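Following this message is one structure expressed as structure tokens.
Only one protein chain is missing; all other protein chains are in place.
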Amino acid sequence: MVAPTLISVDVSKPAWEQDPEKPLHNRWHPDIPAVASVKEGEVFKVECIDWTGGQIKNDDSADDVKGVDLSQVHYLSGPIAVETAEPGDLLKVEILDLGALETWGFTGTFHKDNGGGFLTDHYPEATKACWDFEGVYCKSRHIPGVKFAGLIHPGLIGTAPSKELLDMWNAREKQLQDELGTGKQKTLCSCLATRPLACLPEPAGALLGKLGHFKHGAKHASWAAVAAEAARTVPGRENGGNCDIKNLSRGCAVYFPVFVPGANLSMGDMHFSQGDGEVSFCGAIEMSGWLELKCTVIKGGMKLLPAVGPSPLSVNPLFEIGPLEPRYSEYLVFEGICVDERGEQHFLDATLAYKRAVLNCIKYLAQFGYTEEQIYLLLSCCPCEGRLSGIVDVPNAVATLAVPLAIFDRDVRPSGTALEMLAAGVRVETTQAKESDVTAAAIPYDAKLDRCVPCAP
Amino acid sequence: MVAPTLISVDVSKPAWEQDPEKPLHNRWHPDIPAVASVKEGEVFKVECIDWTGGQIKNDDSADDVKGVDLSQVHYLSGPIAVETAEPGDLLKVEILDLGALETWGFTGTFHKDNGGGFLTDHYPEATKACWDFEGVYCKSRHIPGVKFAGLIHPGLIGTAPSKELLDMWNAREKQLQDELGTGKQKTLCSCLATRPLACLPEPAGALLGKLGHFKHGAKHASWAAVAAEAARTVPGRENGGNCDIKNLSRGCAVYFPVFVPGANLSMGDMHFSQGDGEVSFCGAIEMSGWLELKCTVIKGGMKLLPAVGPSPLSVNPLFEIGPLEPRYSEYLVFEGICVDERGEQHFLDATLAYKRAVLNCIKYLAQFGYTEEQIYLLLSCCPCEGRLSGIVDVPNAVATLAVPLAIFDRDVRPSGTALEMLAAGVRVETTQAKESDVTAAAIPYDAKLDRCVPCAP
Amino acid sequence: MVAPTLISVDVSKPAWEQDPEKPLHNRWHPDIPAVASVKEGEVFKVECIDWTGGQIKNDDSADDVKGVDLSQVHYLSGPIAVETAEPGDLLKVEILDLGALETWGFTGTFHKDNGGGFLTDHYPEATKACWDFEGVYCKSRHIPGVKFAGLIHPGLIGTAPSKELLDMWNAREKQLQDELGTGKQKTLCSCLATRPLACLPEPAGALLGKLGHFKHGAKHASWAAVAAEAARTVPGRENGGNCDIKNLSRGCAVYFPVFVPGANLSMGDMHFSQGDGEVSFCGAIEMSGWLELKCTVIKGGMKLLPAVGPSPLSVNPLFEIGPLEPRYSEYLVFEGICVDERGEQHFLDATLAYKRAVLNCIKYLAQFGYTEEQIYLLLSCCPCEGRLSGIVDVPNAVATLAVPLAIFDRDVRPSGTALEMLAAGVRVETTQAKESDVTAAAIPYDAKLDRCVPCAP
Partner (left out) sequence: MVAPTLISVDVSKPAWEQDPEKPLHNRWHPDIPAVASVKEGEVFKVECIDWTGGQIKNDDSADDVKGVDLSQVHYLSGPIAVETAEPGDLLKVEILDLGALETWGFTGTFHKDNGGGFLTDHYPEATKACWDFEGVYCKSRHIPGVKFAGLIHPGLIGTAPSKELLDMWNAREKQLQDELGTGKQKTLCSCLATRPLACLPEPAGALLGKLGHFKHGAKHASWAAVAAEAARTVPGRENGGNCDIKNLSRGCAVYFPVFVPGANLSMGDMHFSQGDGEVSFCGAIEMSGWLELKCTVIKGGMKLLPAVGPSPLSVNPLFEIGPLEPRYSEYLVFEGICVDERGEQHFLDATLAYKRAVLNCIKYLAQFGYTEEQIYLLLSCCPCEGRLSGIVDVPNAVATLAVPLAIFDRDVRPSGTALEMLAAGVRVETTQAKESDVTAAAIPYDAKLDRCVPCAP
């Protein structure tokens, strides 16, 4: 808590007006210069603004979520150079502590035409829930009757890619996009509505740290070239990045591959809490926050990471978790199999199985006095666990979603009493934050929703 | 432990020569008669033979796995009628205790031409590991240096389908098969080698309880008709079934939809332990075992289960887990994203992401003195957890695989010491059970392996 | 589960009519011959009758508890010789599994004139609760509204003492008894009513295995001499013995000092569940049960155990616990300090502090619809934890008692609602098993109760 702060932010200022010596960035590129450097073993603190840079407000309308500018995300603090790190090393980053910079956070679902989410075809409108933090706990006026402890973590943390790795990313993601509509398209496009399919490099909204940014003022000579090829931060990749793994929390250690001299570690997208999958996409309890870190280098250690693929760069970080995670003792668990909402059979498709488990859970829990949108938001941010339970029993993958019973102020187990409650039509008194032009009517599954539409230019 | 035994088995006899009053079955069909009935609240014990009916032996050759007759699986005990259960009810089944009937079990990987598995394209040969049970713990002479406590559970437990539900299953699974090669194929066929794509009804090998069986003797008049349409037991479906959920263990309660009068509960495929996903397919530590159960009926309770799909039958069971699961405190966690081994980008594909996490783990742990086949077997049966960590960050799904450190007798965390061990080429002294015609050479990824081949007639 | 049974019992027969080849015993003495022997590494099963030898019945009267013959306890299975064990070795006993032999057990409080208990001065009458086992869970018709999973363990397990150690025991326990009333008496006698103060050797009731027993028939020539000096089994001592540690459960390993050739391991007093302290003395959920064990010898390992005291024999066993204990996540915790019920201050007395914590808990929970006797019984046998929280802050020791909230079917946390319930005088409908001559009136604290009375001759 009292380690020196390496990078500070001011949450009252725009992302592009933070510390001019240590500006933020929102793209991955090897040429974005480090803004600070640390020695091995040094303990330091890094502050981060929320991933949208303050676009979402603590109020009761979801219009800000609906109109969010996604070209700007995610705002990251860094890169931080670790003095002795060289390509081929393994960088051990110990997450010694984490915290919030404000006493509130938000969870939202994007509108289907601006971001979407795992269940956009069921819940196409933007919604929002604001959460108040009370120390380690949080509550929301928009989803009454639940309370849980946060498992604070960075949704996004990673090392900088080398040029070779960046080129790999851009090539494969473009190919995915290009295949759309050609008959070669892979997998889930026909049944999982998400827009866009991938997020290719996009100079609009690019903030490139010391190279300058999209808003105003002088840019470095290389700005345009870098912005044109810098990777978006949306997906997790070989460098870690936006993995949204809720278990990267207090006391854990992450081992990152090092692709560039100094490793150039960046991080952001702080979450007060998240459910496995972060299903609503906007998604965890998003907040501004801080991390306390220590870095160590295992020289030549990248060879400990297995390369599975055509390139020696085809690796992924690994991490250790310790005894500090909250441990609930009682869960209600929902199953899903890969048969879609139209009744069609898919083949060992864990994504669809999880979609089904999440839907089963939403519709089940909504019976206890909630709207489906409230449960969708809740599952995105509460400490629920998504499991790949069965992945070989053709043709059905089985996924499970386990929700801790202790987060509810009522008994949500199936019982005769629950049936009576259902018959009586009990509802929770609540205000929900929705788009201003949305009626309160239930929104049915939209089987005709356009799917896998490429990014608008 | 001393509850009355409702159904007994004799592990020294073939599956078709068990108690003639309470014969086993290996297909799902509403017309398979119940062999026993219980009252609500009654505590009773059910014994089950292993899923293959004794085809696999406790020896050091994997030839039995290679040649296994999969048309016979899974051998189930039941159906058990619950006296007051009617269609539309919810059947609560409390799993009060479980145990083994013998002191050993097995884990195997099927040959690519007979069963396959999650990683068949990497590990196409049959392998086997036999496990010795010492009370709650197990060890294997084929994978030395690991020991863990079992989390005994039925891989397969479910209620009987109604005719309407059975028809739904057969229609959709046939459609999946039929689409293969038409350009409409939906799925992972292009990147996930598994044979077959689905298991359609197949009279060969059918054991239909009191209706008779494939082996010999008199069959009921309806045998041929039922065998021609009875569903295979391979996948989990709306009735539960072969969900292979490792958490259905001591002290848990499962809520099943009831589709036929009496519910007609069946179960089998007992596992001493399993990892999430059961990746090697043959897959957990398979054994003969027993369960102690209690059934309760929530009248009309099926309406508590959400129907998501075109039919009101499109539901899934849910279950509760309590404080009895083993809780490890330290894990090493592997990440995977949905980029395949050829470097191609897929779209939010959790199956591929998990495949990648499993591969990363196999190749990482193999460095500590194991063959990759040994780790593949181990991950299929040890208490590892597979998580759907991120499912919205286009285009990459992120899956994680968490392995408890306490199961190893050595420190498998990344470190300088691990690097030195790698350099020194340390290997565990071990005998592995493989097919008799396989050389010890490492088997490379076979990118050309035929994929998604339909069942042979 | 299917390991060979080394020692069997028949719960329908008296303790002195069990297997004549492997008779039971209820005293500690080096000359009691081993009834069986095992090799290192062998897995074997041992059955045990309940500690009273069937004196307590599954009915609704506590008269059997009131009149119990305590000279007979505890009936043990063994001694079992471990082939290579020699004095000076350390015997590792792995508790591989455990189970019940019947589907019920009992918890009682002894009458103040026959056994007593931790709170005899508050609850002087005999009471009893019978528990029904449903697999891993138990419930009692005498204490409705609670349900919990058992943590089966042997209340008593230990190695045989050498003659030298036996003499130490007898000398020191006699001295304690002799000091009573002399002004030298140690510590708690003035404030903790228990009868007797110690249990010195007593031929009445002695069952000495192959040397013969008190009931009838031929006794070995040495019977009288051995019975006259054989130690009673009531307290835990240097050899382990009746330590009543609830954590000696599934998957744990105990390291015992070896005092005689073969170690001569004995065990009994099986508990389905127990709370820390086993406060009611009769005390856990007592039952007949079985253990599955494996023994290993660490040659010369007794020197690893520290001898603290005048003799090199002044050691205690140690043990390991693993990840298999049930883990509750929410507890209500009661504090106690060492001020007695008369308001007198004691000095760092953890026994009194714990007595106060237990009393606080009893009186608190009784407000939720129970009698105090019911809660006293419950705390003796449910999985509650007793902690020595502070032991240095003169003059008060602080002890805490943590009760898992999940065992209750109602919310027992302090709240305005709880206050209303208290005001309304809500009570649970229940039958309690008490002595036949006891009225239902509340029994006040008896400050004049005789304390520390020596054994009757």
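Order as written gives the chain letters A, B and C; numbering starts at 1 within each chain.
Just so it is clear, a residue touches a chain if its C-beta (ideal position, glycine included) is under 8 Å from a C-beta of that chain, and two chains touch if they have at least 3 such contacts.
Just so we're clear, the structure is a prediction, and the values are computed from it rather than from any experiment.
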item: Touching residue (missing chain; options C:P14, C:G205 or C:G301); value: C:G301
item: Sole contact to the chain not displayed, among A:E17, A:E40, A:D97 or A:E229; value: A:D97
item: Per the touch definition above, residue among C:A36, C:A225 or C:V333 touching the missing chain; value: C:V333
item: For subunit A, the residues touching the chain missing from this view; value: 1-3, 43, 94-97, 99-103, 134-137, 149, 250-251, 292, 294, 322-324, 326-329, 404, 406
item: Footprint left on subunit B by the chain that the document does not show; value: 326-330, 406
item: Footprint left on subunit C by the chain that the document does not show; value: 90, 92, 117-118, 168, 172-173, 175-176, 183, 186-192, 194, 196-199, 234-238, 240, 242-247, 255, 276-281, 283, 298-301, 303-306, 308-311, 314-323, 327, 329-337, 339-351, 354, 356-357, 359-360, 362-364, 367, 385-400, 402, 405, 413-416, 418-419, 422, 452
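Throughout what follows, only the chains that are shown with their structure count from here on.
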item: Most central chain, judged by mean C-alpha position against the global CA mean; value: B
item: Most widely separated chain from subunit B, with each centre as the mean of CA atoms; value: C
item: Distance from subunit C to subunit A - Cα centre to Cα centre, in angstrom; value: 52
item: Gap in Å, rounded to a whole number, between the CA centres of subunit B and subunit A; value: 31
item: Computed distance of Cα centres, subunit C from subunit B, in Å; value: 42
item: Per-residue multi-chain contacts in subunit B, two or more chains; value: 322-323, 327, 329
